[in-house]
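Take a look at chain A:
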Amino acid sequence: QDLSGKVVGFSQIGSESGWRAAETSVTKQQAEERGIDLKFADAQQKQENQIKAIRGFIAQGVDAILVAPVVATGWDDVLAEAKDAEIPVILLDRGVDAPEDLYLTSVASDQVKEGRVAGQWLVDTVGSEDCKVVELQGTVGSTPAINRKQGFEEAIAGHDNISIIRSQTGDFTRSKGKEVMEGFIKAENGGGDICAVYAHNDDMAVGAIQAIKDAGLKPGEDILVVSIDAVPDIFTAIAAGEANATVELTPNMAGPAFDVLAAYLADGTMPEKFIITESKLYTSADDPEGEYERRKGLGY
Partner candidate 1 sequence: MTETVYALEARGIVKIFGNHVALDNVDFGLRAGEVHALLGENGAGKSTLIKILTGAYQPDGGTVLADGEPVHLDNPQQAQTHGIGTVYQEVNLLPNRSVAENLFLGHQPTRFGLVNRRKMETDARGILKRYGLDIDPSSELGAHSVAVQQIVAIARAVELSGKVLILDEPTASLDRNEVERLFDIIRDLRAQGLAVVFITHFLDQVFAIADRVTILRNGKLVETRALDDMTRTDVVRLMLGKDITFSGATGVEDARPMGEVLLDFANYGRKRSVQPFNLTIHKGEVIGVAGLLGSGRTEMARIMFGADAADEGTLEIGGQPASIARPTDAISRGFGFCPEDRKAEGIFGDLSVRENIIIALQGKLGWFSALNRDEQMEIAGRFGEAMDIRAASLDMPIKLLSGGNQQKVILSRWLATDPAFLILDEPTRGIDVGAHAEIVRTINRLRDEGLALVVISSELDEVVAYSSRIVVMRDREMVAELSGENINPGVIVQAIANHREGPSA
Partner candidate 2 sequence: MRRILLRLANPQLIALVGVLLVNWLLFPNFFRVTWQDGRLFGSLIDVINRGAPVAILAIGMVGVIATKGVDLSVGAVMAMAGAVAATMVVAGYPAPVAVAAALAVGLACGLWNGFLVAVLDIQPIVATLVLMVAGRGIAQLITEGFIVTFTDPLLIFIGTGSFLGFPMAAVIAMALLLLVTLLVRRTAIGLFIEAVGINRAAASLAGIRSRMLLLLVYGLSGLCAAVAGIIVAGDIRGADANNAGLWLELDAILAVVIGGTSLLGGRFSVPLAVVGAIIIQAMNTGILVSGFPPEFNLIVKAALIFFVLVIQSPLASRIVPARVLNREACA
C-alpha cells in the first residue's frame, strides 16, 4: 500500500481559475505526502495537449496517469494506448464518454447535482414568493456550464413562482461576471425586478456582488446570490452577508485517487468505477469565517 517512489503523470487542463490552481496544488501536496514522483503537464486548456501529455507519459513508462479531462469526448484511442501499455488511468473531476474498462476509476463531483443543490436552496429560501432569477453562465459550451445550468433548471422546474429571466455567459471570470450583471441590472429596471442571481461559479458571483453594490442595491438582501465552488473569497462575502449560499466542489480529487491507486497497485483491488465527491451546501449558518481560514492556504 505504498506509493512512494512511484511515478505518476498528471495531465491538468490549465490554470483558468482559482479553483483549478487549488486542485493542482492539492494534488501536488497529496503526491508529496505519499512520496510520489508527480510528473505535471499543463495543457493550456487544450484537449490536444492533454492527449499529447498522456502519450508522453506512456512513452516515459510512468506507473499511473491522472487526467482532468477538459471535455468528455475523444479519449478512446489514447486511453486504449495506455491500457495496451498497462498503465492505469484515473480521471479527475469530470467523467469521459469512453468504455469503462479503459480507465481505473473516475473521481468527480456530480455537476448536475451541484446545480440542483443550488436550485433547491433557492426553492426552499423563497418559498412561494415570486422570484425572477438572472443566471451567469460559465463559458459557452463548457461541460460545467451545461451541467450546472441543467441541474438548476431541474430543481426549479415545477415551481412556477421561480423563473430565469435572463441568462448570459460570464466566462467564469470575475470581470465578465461584473459586466454582465451590470447589463442585467440596467435591463431589469435598475435591478428592481431581480430577486436572485445564480452564478455557475463563485468568481462570477463575486463580480456580480460588486455590480449590485455599484447599482446602489444590497447583495444578499435586495438580490439573493447563490453560486458554486466554495472558494475562499465567497466565504468572505457570505460572512459579510453579501452572498447567501455556495455549493462546494472539493479540490481534493487526488487524495481519493491515490488511495484507490495504492490498493490497486498493491493487490489489484478494483475500485468503484465512479467515486462521487460530496456537493455540500454552505450558507451563513456554516461558519463562513472558519471556512475561509481553512481554505485560504490551499492555493485558490
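Keep this in mind: a contact is a pair of C-beta atoms (placed from the backbone, for glycine too) under 8 Å apart; a residue touches a chain by one contact, two chains touch by 3 or more; residues count from 1.
Criterion applied: all candidates are chains of the complex that A comes from, given by their letters.
Being a predicted model, the structure only gives us computed values, none of them experimental.
Chemist: State which numbered option touches chain A in this complex: 1 or 2.
Modeler: 2
Chemist: In their shared complex, at which residues does chain A touch candidate 2?
Modeler: Residues in contact with candidate 2: 15-18, 20-21, 24-25, 137, 140-141, 166-169, 171-175, 178-180, 182-184, 186-187, 190, 203, 206-207, 210, 214-216, 233, 299-300.
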